[in-house]
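Heads up, one of the protein chains got dropped from this complex, but the rest are sitting where they should.
Per-chain numbering from 1; labels A, B and C assigned in written order.
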Amino acid sequence: MSTLSARPVEDYTAKDYKSDLKPIWCPGCGDFGVVQAIYRALANVGRPPHEIAFISGIGCSSRIPGYTTAYGFNSVHGRSLPIAQGIKLANPDLLVLCAGGDGDGFSIGGGHVAHAIRRNIDITYIVMDNQIYGLTKGQLSPTSRRGLATVSSAHGAMESPVNPLLYVLGYGAEFVAQGTPADMNGLAKIIEEGIRYPGFAFINVQSPCVTYGQEDQMLKAQKATLQTLESLSHNPADRLAAMDLAQAYGEKLYTGVFFRHAKPGPTFERLARERQDAQRSTVKSRADVLNVFRLKKP
Amino acid sequence: MSTLSARPVEDYTAKDYKSDLKPIWCPGCGDFGVVQAIYRALANVGRPPHEIAFISGIGCSSRIPGYTTAYGFNSVHGRSLPIAQGIKLANPDLLVLCAGGDGDGFSIGGGHVAHAIRRNIDITYIVMDNQIYGLTKGQLSPTSRRGLATVSSAHGAMESPVNPLLYVLGYGAEFVAQGTPADMNGLAKIIEEGIRYPGFAFINVQSPCVTYGQEDQMLKAQKATLQTLESLSHNPADRLAAMDLAQAYGEKLYTGVFFRHAKPGPTFERLARERQDAQRSTVKSRADVLNVFRLKKP
Amino acid sequence: MLAGLYVGREVPPPAESVDVATTNPLSPGIAMNTDLVIGMAGSGGDGIVSAGESLLTAAALEGYHGVLTKSFGPQIRGGESSFRLRVCTAKVLSPGGSLDLAVALNWEDFLKFGAELPVGGQTTVIYDSNTNVAPDRIPLVGVTPAEVIPVPIEQIARETGGSDRAKNTVVLGLMSGWLGIGRQEVIAGIRKRLAKKGEEIIERAEKAFHAGLEFAEQHPLKTDRLMAEPSAPTAKFVVDGNDLCAAAAIVAGCDFFGGYPITPSSEIMHFLGREIWKYGGTMLQAEDEIAGVGAVVGASFAGKKAMTATSGPGMSLKTEMLGLASIAELPLVCVNVQRGGPSTGIPTKGEQSDLFQAAFSAHGDVIRPVLAPVSAEDMFPVTIEAFNLAEQYQTPVIILSDQEVGQRKETAEPIDAAAIRIIERQKPTAKELEHYVRFRFTETGISPISHPGMKGGNYLASGIEHNEHGAPTANGEMHSRMNDKRLRKFDPLKQRRDLFIVDGHADAPLGLISWGSTAGIAIEAFHLALTQGLRVKLLVPRLLYPVSEQVYQEFFASIARGLVVEQNHQSQLFRLLRMFVDVPRGIEQLAKSGSNPITPAEVADRLRQISLALQREKHQQPSEG
Partner (left out) sequence: MLAGLYVGREVPPPAESVDVATTNPLSPGIAMNTDLVIGMAGSGGDGIVSAGESLLTAAALEGYHGVLTKSFGPQIRGGESSFRLRVCTAKVLSPGGSLDLAVALNWEDFLKFGAELPVGGQTTVIYDSNTNVAPDRIPLVGVTPAEVIPVPIEQIARETGGSDRAKNTVVLGLMSGWLGIGRQEVIAGIRKRLAKKGEEIIERAEKAFHAGLEFAEQHPLKTDRLMAEPSAPTAKFVVDGNDLCAAAAIVAGCDFFGGYPITPSSEIMHFLGREIWKYGGTMLQAEDEIAGVGAVVGASFAGKKAMTATSGPGMSLKTEMLGLASIAELPLVCVNVQRGGPSTGIPTKGEQSDLFQAAFSAHGDVIRPVLAPVSAEDMFPVTIEAFNLAEQYQTPVIILSDQEVGQRKETAEPIDAAAIRIIERQKPTAKELEHYVRFRFTETGISPISHPGMKGGNYLASGIEHNEHGAPTANGEMHSRMNDKRLRKFDPLKQRRDLFIVDGHADAPLGLISWGSTAGIAIEAFHLALTQGLRVKLLVPRLLYPVSEQVYQEFFASIARGLVVEQNHQSQLFRLLRMFVDVPRGIEQLAKSGSNPITPAEVADRLRQISLALQREKHQQPSEG
């Protein structure tokens, strides 16, 4: 997030970010907790809603922008990141959030993640990873475990799941974290940290699907098994250690910050602004662009 | 490659795989070496050309199937892997090769790589990585170095390059290697090994673009700088060590096998065949599928 | 030839029954119903849809015909839910018009369906008296139903079934009683469904059912709703469009399916994910629609019959690959189960607004056949035909289904797969393989096609323009000849009359045209209009593109006025026809955006108006001689 608004932080509370739209998630869906955590994180950061753009794809989870008072964009399946990048580049002063499901982000949208990361555009990307396709009623998702039987895999999944944490670390993401609504305080905190991180931030959220998910993915089971990375005294500046821990995705539920770059690199939009500033002086008005077509006697 | 043809290996020589089409690559293009290495690898493996399907996307490099006698498919930009997977699943007895450029594979096609790998379909995928868009005349490619000025980046690239080797290792690829036509023997050998590996094999080839590439990427420079992984006594069964070495992509030119899984996992097509075999006995003819619609008195 | 029910002039006889009562043979003097529409709504947990399915199954087992459509709110769980069931003594093709019986478990949910559950002056309205609304105060504005009956549904459910989850069973009892359908069958069905849950649960359910039945017997309706005996009770299938499409693909020889889930098409993938392995095939849930159809292109190149299925957004993503299949001349079938558009639109409701896209989304000069089934049952012959056309013409073929056809359940005549003709792609002969030329210029424009594994057939497939051998070319003349080959090869397809339903007097001045899921409505309206004495004829294309100029020209020859009925905003078929055919000026359009119901009565009304205008016009013309 590049600039904080002039308005003092204490002016905002979580409910300033809650819209009037009634969520149509199933009762008990993990996404209720995620949106609450987002309200809290935003209130702590304190940007006014109209300076926030919140983009999602399609899925149960992707309904989330509509439940906030920010400018929302519930776009098309898998394309939240390209759209979010366009928004941030068009207006770097905005706080840009991006969210969606595991399918949205790592199946159909999987080709965009690496590029958002290598550009290091300052967007906070929250994946509500429920290891299933919720909205389309229970098909395999890319994070579904091997062997899982679903409506689309009656005889069990034959592929290995993707590992979102390891992937984004491999892509060079500078901020990588995992949370769960089973630990609301922790979740709100890492979302806030992600937003405050001056560059692309990736947050995987283990948000259970109570309708199509597995027993061991529910909040109750999560509460019993989760381990905070803090409690493991993980050093979030250590990328290799982060990768090592990330390998356990799907087996162990670690929450907290896996990786936070000690020296944040330049964002694309900062470099773009520098370039604009450097080049602007060479022209006076937009019409000057036509000069290249002018024939001059040699 | 699942089955070797009955025909004895010594029957084939490199020229059996060379077609009559005259390559229209620029004189000196690295891809000439790559296709030669492929001829040699195929001759060593010894499958008859008509049992080979060779799929590519679009790009200078993607012209390569047409220069072989195999069944070729010069498809559309970035989609060679989905097509190749369909071919292999439709007929697992074929030897399926896939090839293309760095842009084809890691920009527009980047979303398909992880999924081909997590399915572990037995395809050998060769990327001719010249760090540039050759066919479209010299734009930035995803592997272009930061700061590079090209026709599409007059003022220099503002993003970090992708790291194909690290990405595919993160995706769980079981065979990962790098070669260069600067070492023809080495290149032919790893392609042969990739083909023989019973699962998805990824081979990155540093194939210079003599028209739009940089001086330090040319064969001559490569010859001077390349280091074989063998000479470093790297243990290809060690995935973490492979990842560590892969981090040097773009700085050091390592050739050879980064990673070869000691215990190859099951391929998707093998699991599919097992499933077919298990299920086939439940029906007699295709018309049986209609039984589900039949109403029976309860 | 298209195997199926409504080929050429073999249109089923008019459903005489429509809104017409017959007499009760048991107690003469009491009219018995031959055609009833029941609608029911409640919240997601109420088991609405399973009640509808029980009723349809029971009716089908007794030899009735039926169509069951389901409609839901956007919630995955706990939202509003409804069904519409039409039961008929003869074949029906549409979900019908206004409801005869409306059941509201609660008013809030019922009202959400608006025009999808239309209550009229002839409707009997049943509602749960726990809603605390007086019968003369029910929240339906502007209608006075024939009868309004509060029933303590929840109370009965609790008292007999032991929980409010038995509400749907109570309603089944009510329906069974009032309609006289399925006493045995519903109970048997319940028993089967609950078999695993133990005798106690089954007993409670039976009690709930009987309590409903009893209530119905004790409260006879003002308007009697007893169903007459079915006209010719035969063994039936119960099918839904998506499942039947998948099954037909297997019968057609499909060995590969690649796709990505999307409402309302996913059931096709689910079905094949369960079944295709048994027949030696493979189902791939791909990472996206591009990869799904990409794998299908690959499987086809490898020599197999292959299919993908999706809905609007997925179609948009598949555009490039479909273009590749066209120029590489590779067979494949692509099903678009249409929903409301544009963009994500309305995923759960049907629409026929992707016709322009089906015909024209590819860049460059391309023709690819587009077929549309007129009912769930029709999915079988249409899917078989799609595979046949794909293989015969080496082309992608699009099936334009929609949510209505794809997700509704229908009774169907038993399908005889043996009667189906399957077409295989033309492979090169041994002689042709000696000097194989993949894209040889032939008289038909169709060149024998080899596949990997075939010795001597090796060639380069590509999306780049190529010469006869498959070698890339940028030569204008070759490009022109290849375009010509790829377009001309479809000429014989345009001569296929069996892909059209044509009915009515050849010289009728009034024409009615419709397609896909609205065609059933139009066919019923056509028969209604005939019974009302209109001189009308009917045309329903199952081949939408390429446009068969001749079929239409012949049809239009006698036509002065008419109507094109379709479920979209822009009258897409009407516009498409104009491109290739001289459509008479008097042809009007009845076109509504998705999920705005079109009913047979409405279409028939409109035809009557048009006919009146035509007569007025004639009279105004100065008489000759």
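Methods note: a contact is a pair of C-beta atoms (placed from the backbone, for glycine too) under 8 Å apart; a residue touches a chain by one contact, two chains touch by 3 or more.
Being a predicted model, the structure only gives us computed values, none of them experimental.
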Contact set of the excluded chain (shown chains only): A, B, C
Contact with the hidden chain (one of B:Gly33, B:Pro48, B:Pro82 or B:Gly110): B:Gly110
Contact with the hidden chain (one of A:Ile87, A:Ile132, A:Val176 or A:Leu226): A:Ile87
Sole contact to the chain not displayed, among C:Val49, C:Ile276 or C:Val366: C:Val366
Candidates B:Gln36, B:Gln139 or B:Thr228 - the one touching the absent chain: B:Gln139
Contacting the left-out chain in the complete assembly, out of A:Ala14, A:Met184, A:Ala221 or A:Ala272: A:Ala272
Residue, one of C:Pro331, C:Gly463 or C:Gly562, that touches the chain absent here: C:Gly463
Contacts of chain B with the absent chain, listed as residue ranges: 24-27, 58, 60, 76-78, 107-108, 110, 133-137, 139-140, 142, 151-155, 211
Interface with the unshown chain - residue positions in chain C: 73-74, 114-116, 312-313, 315-317, 319-320, 323-324, 326-328, 336, 338, 340-349, 351, 353-354, 356-357, 359-366, 462-465, 472-477, 479-480, 483-484, 487, 568-570, 572, 575-576, 578-580, 592-597
Contacts of chain A with the absent chain, listed as residue ranges: 21, 48-53, 55, 58, 63, 65-66, 69-76, 79, 81-91, 93-94, 111-112, 114-115, 269, 272, 275-276, 278-280, 282-283, 286-290, 292-295, 297-298
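We adopt the following convention: only the chains that are shown with their structure count from here on.
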Of all other chains, the one whose Cα centre sits farthest from chain C: B
Chain A-chain C separation of Cα centroids, rounded to whole Å: 40
Residues within chain B bordering two or more other chains: 111-112, 114-115, 272, 275, 279
Contacts with two or more other chains, residues of chain C listed in rising order: 277, 287-288
